[in-house]
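Here the complex is missing a single protein chain, while all its other protein chains stay put.
Moving on to chain A:
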Amino acid sequence: MNDAILVEGLQKRFGSNTALAGVDLTVPEGSVLGLLGPNGAGKTTVVRILTTLLQPDGGRAEVAGVDVLREPDRVRSLIGLTGQYAAVDEYLTGFENLEMVGRLYRLGKRESRARAEELLERFDLTDAADRPAKTYSGGMRRRLDIAASLIARPRVLFLDEPTTGLDPRSRLGMWEFIADLAGGGTTILLTTQYLEEADRLADRMVVIDRGRVIARGTADELKAQVGGQRLEFTVTDATVLPAMVERLRPLAVDEPHVDEQARRLSIPVSGGAEVLADALRRLDGQTAAVFDVGLRRPDLDDVFLALTGHGAEESAAEEGEAGPAPGVDETPAEPVPTGGVR
């Protein structure tokens, strides 16, 4: 399979600040790569270089087989970009925005209009087509922005934090659209701070921090890198936790972790479902306070924490995304290891 994106040794400095210190990555044609990292890790810088907005200080980049530095114009005709803000003209209507971008991709008047209609329909914007984008909600603007980047049927699509600032419902909707595009064979490079988003949409992931790649692989591979599974108990009354720790300690392969605030106990273990059965036996008679129990593999939040020494939430918190609320883990409690993709 050919690589739709090829990046080798990419470097970029802004003054004395090194944004990229030699990034390598490839994205096979038709796949989705999740580029993960906290704020300031260099995600956007990579996207800017690949979309010809920024010149790197060193390294090489190809998009759809075309050298980004040597033939930027050809690259531009093969890609679509949706940046961090919805870059739509708010005084133009949805239709006018798309028609304009179509014309600037040199599609011609008739085709620009036909594509505009088609994409408005596909992104549920037909009813709002003749209203200035100023009147759109955040989710609608973002959809219009993505529609604009798709107008010339790009071979490679760059989505820079496509759901930042969206409410949970719009985010789910956006995920469906993106999954749909990926299903249609478009190569996508997606940057995000939301681990759940990458887990859900990306085939492979690259984690960067301070301008360096610190991990890469599928979600399962990343999780395997961080380590094995753990038993998790959520209880209704935190006072029972110390006694539980004592009873379960023989099963632990590493120090158990107690979170009294979340009324949660997490014990690194090895082995499969029998560990869970064993644990329940050991707790004999003390399970009244247990609200939820499960054998879980690490999620990407754990991956992040382990790899970067700080959680993704720290930087995502300002967007109002503080990770799963205590006690409300959305992973279903299953007595068997869950797969990588939820």
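In the analysis below, a residue touches a chain if its C-beta (ideal position, glycine included) is under 8 Å from a C-beta of that chain, and two chains touch if they have at least 3 such contacts; residues count from 1.
Definition applied: contacts and distances are computed from a predicted model.
The chain absent from the displayed complex carries the UniProt protein name "Transport permease protein", chosen from "Acyl-CoA dehydrogenase", "Transport permease protein", "Phenol 2-monooxygenase" or "Cysteine desulfurase". The chain not shown here is touched by just one of A:G83, A:G139, A:G173 or A:P256, and that residue is A:G83.
Checked against the full complex, the candidates A:A21, A:L92, A:A114 or A:V290 give a single residue touching the omitted chain, namely A:L92.
Chain A residues in contact with the hidden partner, per the touch definition given at the top, are 48, 51-55, 73-74, 76-77, 79, 81, 83-92, 96, 100-101, 103-106, 132, 148.
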